[in-house]
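One protein chain is absent from this view; the other protein chains keep their places.
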Amino acid sequence: MRIPCPFCGERDVSEFAYHGDTAKRPDPATDDGQRRFFEAVYLRDNPAGPHRELWYHAQGCRSWLIVTRDVRTHEVLGAALATRGAA
Amino acid sequence: MMPDSNRLASGGLIDRSKTIGFSFDGRSYRGYAGDTLASALLANDVRLVGRSFKYHRPRGIMTAGPEEPNALVELRAGARREPNTRATTIALFDGLEAWSQNRWPSLRYDVGAINWLLSPLFVAGFYYKTFMWPAAFWEKVYEPAIRRAAGLGRASGEADPDTYEKINAFCDVLIIGGGAAGLAAALAAGRSGARIMLCDEDCTLGGRLNSDLGEVDGRPGADWARHVTAELEALPNVRILSRTSVFGVYDGGTYGALERVSDHLAEPQPHQSRQRYWKIVAKRAVLASGAIERPIVFGGNDRPGVMMAAGVRSYLNRYAVKPGRRAAVYTGCDDAWTTAFDLARSGVTVTAIIDHRATVAPQLRAEATRLAIPVHLGADVTQTRGGRRGLQAITLRRADGREQGLPVDLLAMSAGWSPHLALTTHLGHRPRWSEAHAAFVPDALPPGMSVAGAAAGAFGLAEALRQGTALGTAAAEATGFAITAAPAPRADDEPIALAPFWHLGSSSKAFIDFQHDVTSADVALAAREGFRSVELLKRYTTLGMATDQGKTSNINGQAMMAELTGRSMAEIGTTMFRAPATPVAIGALAGHHRGRDFRPTRLTAGHGWAEQSNASFVEAGAWLRAQWFAQPGETDWLTTVSREVRDVRSKVGVCDVSTLGKIDVQGSDAGTFLDRVYINMFSTLPVGKTRYGVMLREDGLVMDDGTAARFAPDHYVVSTTTANAAKVMQHLEHARQVLWPELDVQLVSVTEQWSQYSIAGPGARQLLDRLLGDVVDVSDAALPYLGCVEFTWRDVPARLFRVSFSGELGYEIAVPAQYGDAAIRAIMEAGAEFGIIPYGTEALGVMRIEKGHVAGNEINGTTTAADLGLGRMMSQKKDYIGRVLAHRPGLTDPDRPTLVGLRPINPMARLRAGAHMLALGAAPTTENDEGYVTSIAFSPALGHWIGLALVKRGPARHGERMRAYDPVRDGDTEVELVSPVFIDPQGARLHG
Amino acid sequence: MRYSLFSLARQALRGHRDWQPVWRDAAPQASYDIIIVGGGGHGLATAYYLAKEHGIRKIAVLEKGWIGSGNAGRNTTIIRSNYLLPGNEPFYEWSMKLWEGLEQDLNYNTMVSQRGVLNLYHSDAQRDAFARRGNAMRLAGADAELLDADAVRRMLPFLDFDNARFPIKGGLLQRRGGTARHDAVVWGYARGASARGVDIIQNCEVTGFVRDGDRITGVTTTRGTIQAGKVGLAVAGSSSRVAEYAGLRLPIESHVLQAFVSEAIKPLIPGVVTFGAGHFYISQSDKGGLVFGGDIDGYNSYAQRGNLPTVEDVCEGGMALMPAIGRVRMLRSWGGLVDMSMDGSPIIDRTPLQGLYLNAGWCYGGFKATPGSGWCFAHLLARDEPHPVASAYRLDRFATGHLIDEKGQGAQPNLH
Partner (left out) sequence: MAEHSPSSSPATFADAAPAPPGSQVTITERADLGLATLQARKGQEAALREAIRQYCGVMLPDRPAVASADTIAFAGLGPQHWLGMADGSSHRLATALKAAIGPLASIVDQSGGYVVFRVGGPAIRDVLAKGFPIDLHERAFPPGAAATTVAAHIGAIIWRNEDQDGCASFDIAVFRSLSRSFWHWFSEAAAEFGCEVRPS
C-alpha cells in the first residue's frame, strides 16, 4: 500500500504509523465529558468502505495526515496534512 | 545403460560443447549447458524420480515447468540442502547433487509403498474419523507417525550459509512474463521510452517459443525471441530480469518478485547473493504469464511416462530429449496433436493419437495420416499398466466401446489449457468462467494491470503477439509516453480448438492432485459428506494445497465437484489464488536482516570508551547500553554492580544517559503546550529550572515520565525514557498538529544531538567544579537542586542539569554528540582524584529502586499516576491529555494495585520480579492474587534484597506481611510491605 | 454414523459409499429460540453447547458463506492458555481444558496436539515479565515452566543463539499448549450441533435486525426474515458492521492479520515457538508445512489480505530466530479480518438491546478460545448471566475503566 504524503510524495505504507479514525478531542469542559471522551477514544468508526483516518509519517516528514481510504480495497482516495484538514 | 541414451543427435537450445556432470541419488550422469535437471534425467532415461505423498506411488517427470507436481528433489547437500525443489526448473550446473524424497530405504524399494495396500482406508479426511482412542495416544503414537510420514523433503536443519538481498525498483510498465505476448508488449512499450521492467522466470526469454516450432516474423520462434531480447537489452530504459518470478500483487501498484541470482551455480560467487527479492512499484503492468496445461483424470494417470503433451514438446524441441520410445497422445485439444507430430518427426514411434472428441479439424487428420500416426476419435484411455520403471501399456477404449491394449512407454496427455491468472486475483478480484475457452479467464483486474496472451485466454501465437503489442502500447501511453505505432509481430497459426472434459469413471485410482494423492474417489467422498463448496473441497481433501499450489489439479477437482453436485463451472467458481504465486524462500524475504543485522544497533558516542573500559552491554530497545563495568578480579555481576553502587554513594560515579529521549520544544506557546501534555504545570516553571513530569495517554493511564528543563521563556527541553522516546515524539506531534494546530510550538528530537552523562555521588560537585569551574558556577547557591544552565565549555555549547535518579547529589552534563567521546574521557580524567568510577544500567537500576523511583517495569501501560504514588501531581487547575478518562471508576478504584516497597523477612532471601503477592496462608489461586513484584535489587547499603511491587491498597498496608509467590522459579518468600523509599527518605543526600 | 477405526474399515470395504453429510445443510425455518449469527468456530461451538449443555431445542446458525470461511479457517491453529491478567487467564485455561477433551466429546478428531508453546525471552526484564505471566498461569491452575537458555538449546538446537541481535536468554513453556486442526474444529462442532438438531444454514447473510422497540426479535437475511427469541453475534471481523444494523457502535476496529505456510517438509519444529524480540511465531503442521505469522498489518481493513511490509517483518523475525528455515519456501499466505478491541481482550456480553448478545473482539487470538467462547456464550445466552470465567468480558468496561489490557498499549488496537 502506498500513501501520497502531501509533502514527501507517494511512499510505502511502512514509513507511516497508523492511529485510527479522526475522532476529535471533545471539549473537556462539558458536563458529560467522560461519556464524550469514552466515545471519542473507544468507539471507533469501522465502516466497510471509505474511512477517514490519521496516519503519521514517522519515517518521513513527521507530518500527521488525514487519509481517506477505502478499507475494502485499500485504495487511497486522498491525503491531507492534519494541520490543514483537521477543521 | 548408455549415458544420455535419450538425447537427440541434433537440435534444441542446449550447448553440446559444455558437458555437465551431476548426480541423482548418488549415481553420476552427464548433461549439457541449457539442460534442466529434469531434461538431463530424461536424457539419461531416468524415469522414476520420486514417491508420492500418501501412497508412495512411483512418480516420474510430468511437466517441463514450474507447475511440476511430481519431480521434486532435495537439491544440494549440507547446509545448502533445498527440499521439494522442482527438477523441471533447476538449471543444470557442474557438480549438481540431487536426491529423491519421501522414500526409504531407496527410491526403487520403498517400504512406504505398503501404504498402497491400505489405500482404501486412507481416503480424504480419514484421520478425522479415527485415532481418537485412547486420547493420550495422539501425541505419543498416532501423530508422530503421521508427522514422519508427511512432508516430502528435509530441510537442512542448519543456518542457511547464503546471503539474500532486497531491492526496490520503480518503473512505468512492468511486464510479467517474457513469452511471445510479453516480448511483444515489452518491444512496443520499450520503444516509447517509458521505463520498462520485464520479468521472466526462465533463464532465457521466449516462453513457449523456445519449446514450439512455430515461426514469428518469418523466423523460428526461439530465434525471434533472441533477436527481440537483444533489441530490448540495447534500450537504456528497459530492464530485463530473467530467472525472476513475480510472486505477488500488492496495493498501490506494488509487486513482489524473486530473482534467482545464483541458483544456477553450485554456490554463489563472493559478494553475490543467492536470491534477490524485488519490490517493484509500477504505474502499469502487463501480465503475460501464459497458461498451464491440464492433465486428464483417468485410471493410472500418475505413472512415470504419463506426461503433459506440451511438456513433451519442450523436452523434444528445447532440450533435444526423447522422453520415450513408443508414444501415444491422449487429448481433447488440437494443441496436443502437435506433440504427436513433433514426436514422430523426432523419430519416436507414435502408436496413437487418442482424442476424446468425435471430430477434429481435417488438417490435423491429414498431418497425422502423412506421418502415419493412427488416430482414434471419440476414444479414451481408461487404464495404464507398468512397474517401477514406469508406463508399459495403456488401455484404449475406442468410440465403439471396445478396449484394446497399446504397448507404450510414453503417454502425452492434454485436456487443454488454463490461463495462469493467479496474479489477477491477489487483490481479491475473481476470474470468470468462459465456456468459449473452457477455462476461468481474468475478469476484473487489479488497478493498472492488463492481461495479454494465453493468460487472457489467447492460446494462439498470432493472437498473443497482437494482444501483447496492443497492451504494451496502451500501458506506455497511459504513463505518458507516445508510441509510434508499429505492427505486431506476425505468426500464422490457427486458433486452438478444444472440447472440455475432465475425468473418466475408473475402477482404479485416477489422480487429480498428483502431489497430494487426491483422487477422483476423494472428490466423490467430499461431495457425499457435504464438502461441496470448492473451498471446503480444498480443505477437506487438501486438493491444491501441495507445493505446486494446485496449478495442474484445481480445475479438474472443481470440475468434478461441479458435475457431482449438478452445478455449472460458473456456479461453483474457483478457489482464490493468494500470494506467493510461486513459492519463495523465507530467507529471500528477510534479505539482509538476519543475525546481527536483524535490526540496526544504536551506539552512543561514548560506546568506544565504554568498550575500552571493559563494559558489558545490554540491549535497551535498539540501543546497546553499558550494563556494568567489571574490574579485575570481579567474577560475578552482583559483585560488580554492588561495588558500583557503593562507590557512587560514597564517592562519585558517571553513567552514560545519552539514550534518554530528548525533545526540543520551542515557541511562544511552549509552556501552554506542555501544560496540556503533562499532568502537572510547566508554564509556571522558572527559566533555569527543571521539573519532573508525567504524561498520560488520553485513556488516563501513564504513558511516560521524565523532566522538562526551561532555558528560555519560549524554550524547553523535554526528556523521555529510552524506551518511549519515539512514542512520546509521535504523541507530542499529534498534540501539536492534530489537537492544537493553533499553538505556536515547534518540536524536534535532539536525542541524537546531545551526549549526556549523569555524574552522581557526594563528590559530584567537586568534580564538576574541577572540570567546569572556569566556565560555570556549580555551587549549590548558583545551581540548586533542579537547576539547569547552558554555557560554553572549551568552545562547545554545553548544558548542565542538577537532577538525580540515584538519590545522590547528581548532575547531568550534555555536550553535542560529536564531542561525546571527548567529554566522557575528560570527565574520567578530572574525576580520577575523586575516585570516580563508571557505572552501568544495573547500578542505575539498583539506586532508583532504593529511592522508589518508578521506571519501565512500573510504567507498563496499565498503571495510573495514583497507582505509582504520583496522584497528587495531577493538576486540578487545568485540562490535560488523559485527565477526563483517568477519573473513570475503574481507574480510581481504591482496590487497585498501588506502589509499595518490599523487604524480605529473611534477610538472606532473594526477591524476584514477576512474583505474585498473596496474603499469608492464602491458597495460590487467581482470586487470591493481590498484585505482583515489579522491580527488585540487592541493596548494598541495606545488605539485603529489596523490591517494588504493585499491591492492592498497598500504601495502607505498610508493615503487613505477605507472600511473594514465584512458582515458576520455585520461589515463595515472606515479605513485609514497606515504603518504596528505602534510602534517605528526607532527600538530604540529594540536596547535599 | 459414529466415527471409529471400525466404521472406517467397514466403509473402506464398501467403497466409502455410505458416509453421510457431516452436517445437514438446513434451510431456514420461520422462527428459532436462538439464532447464532456466524458459522465459524465460535458460532458453531456456541450452538453445540446450547444444544448439549443447556438443552435448547430450536437453534439456527446463520453463515453468509460456507462454514469456517472466516477466521476459523484463516489462523495459525495455536492453542494455549498463557495469559497474564485475571480477567483472561481463567477463561483461556477453561478453554484449554475443553480442548483436552474435545475429540472424545465430539467424536471427531480435531487433531488437538499438545506439543508445547514456547515464548522466548531475550532480556532480564522480559524474563521477569514472563515469570509474572507464568506465575499467573500457575495461579489459575495452568501449567507453566520458565526455561533458561540451555534448556531452550536442548529443545531447539537450530535457533540462532550465537549470532543473534537479541540473544535468547530462555523461554516460558506451556507444555499443554500446541495446535489443533482448525477446519476440523469447525466440522466437528458442525457435526455435533447438527446431530443435536441445530440448523446450520449456509449462504444466508444477515442484513438487518427485526426490532420491537429496544428488543431484538429476529433477523432479516438474504434468505428471508427469521424470528428469534434471542440473537447472538459471533461474527468476528465483521462485528462492527453487523452491530451497526442494530445501531450499535463497538469498541472495535477490523484489521487484517496475515499468516503463512511453507512447503511441507519432514519434521523440524516440535511445538510452537515465538520470538520475543520481533514479530514471529511458528509451528509445524502435521502435514509438514511450517505455519508462521507475526504482527497485524496495523490499519483498518476488510480486504482479507495484507501487504509486503508485514511479510518482510515476519520473515526477518523468522530468519533472526531460526536461520535454518532460510531455504524453506513460503507456499501460501492468507489474511484474516480480526476484531481488534480497544484493550486487546474479547467481549462476551449482553448488549443495550434486549435479546441481542455479543461475542466479539477476539483480536488475533480467537482460535484458541473457540471451545471456551462457545461454552461461555452459550451459558450467557441460555441463562442470561455471564459464565464466571468470562465475567470480565463486559462491553461496558471501556466506559468504566475496568480494562483487560495484557500489553498495556491502551486504546490503540493496532498495537495490541
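All chains are identified by letter, namely A, B and C, in their written order; residue positions are counted from 1 within each chain.
The criterion applied here is as follows: a residue touches a chain if its C-beta (ideal position, glycine included) is under 8 Å from a C-beta of that chain, and two chains touch if they have at least 3 such contacts.
In this text the structure is predicted, and so the values were computed from the model without any measurement.
Trainee: What shown chains come into contact with the chain that's not displayed?
Mentor: The undisplayed chain, in the complete complex, is in contact with A, B.
Trainee: Just one of A:Met1, A:Val41, A:Ile66 or A:Leu81 touches the chain that is missing; which is it?
Mentor: A:Leu81
Trainee: Can you tell me which of B:Ala399, B:Ala486 or B:Val796 touches the chain that was removed from the display?
Mentor: Checking each option in B:Ala399, B:Ala486 or B:Val796, the one touching the absent chain turns out to be B:Val796.
Trainee: Per the definition of touch given earlier, which of B:Arg325, B:Arg365, B:Arg388 or B:His592 contacts the omitted chain?
Mentor: The single option touching the absent chain is B:His592.
Trainee: Please pick, from B:Glu233, B:Asp744 or B:Asp777, the residue that touches the omitted chain in the full complex.
Mentor: Of all options in B:Glu233, B:Asp744 or B:Asp777, contact with the hidden chain holds for B:Asp744.
Trainee: Which listed residue (B:Glu67, B:Asp548 or B:Asp664) would be found touching the missing chain in the intact complex?
Mentor: Among B:Glu67, B:Asp548 or B:Asp664, only B:Asp664 touches the chain that is not shown.
Trainee: Identify the residue among B:Val815, B:Val884, B:Ala915 or B:Leu990 that touches the chain left out of the display.
Mentor: B:Val815
Trainee: Can you list, in ascending order, the subunit B residues touching the missing chain?
Mentor: With respect to the unshown chain, the touching residues of subunit B are 163, 165-170, 195, 271-272, 279, 281, 592-593, 597, 599-609, 623, 664, 666-669, 714-715, 743-746, 748, 750, 752-755, 793-797, 815-823, 826.
Trainee: Just checking the interface: what residues of subunit A touch the absent partner chain?
Mentor: Interface with the chain not displayed, on the subunit A side: 7-9, 11-12, 14-15, 59-63, 81, 83.
Here, only the chains that are shown with their structure count from here on.
Trainee: Could you tell me which pair, B-C or A-B, is linked by more C-beta pairs in contact?
Mentor: B-C
Trainee: Can you give the whole-Å distance between the Cα centres of subunit B and subunit C?
Mentor: 22
Trainee: Touching at least two other chains at once: which residues of subunit C meet that condition?
Mentor: Residue numbers touching two or more other chains: 303, 307, 399, 411.
Trainee: Would you pick out the residues of subunit B that each touch at least 2 other chains?
Mentor: Correct list: 250-251, 254, 427-428, 698-699, 885, 888.
Trainee: Under the stated contact criterion, what part of subunit A meets subunit C in this complex?
Mentor: Contacts found on subunit A: 1, 12-14, 18-20, 34-35, 38-39, 41-44, 46-48, 51, 53, 69, 71-74.
Trainee: What part of subunit C is in contact with subunit A in the complex they form?
Mentor: 238, 240-241, 249-254, 298-303, 307, 309, 342, 398-399, 411-414
Trainee: Sort out for me which residues of subunit C touch subunit B in the complex.
Mentor: For subunit C paired with subunit B, touching residues are 3-5, 7-9, 12-13, 15-17, 19-23, 25, 65-69, 73, 86, 89-90, 100-101, 103-104, 107-115, 122-123, 125, 127-136, 138-141, 144-146, 158, 160, 163-166, 172, 181, 183-184, 187-188, 202, 262-268, 277-278, 284, 286-288, 303-305, 307-308, 311-312, 315-320, 323-334, 397, 399-403, 405, 407-411.
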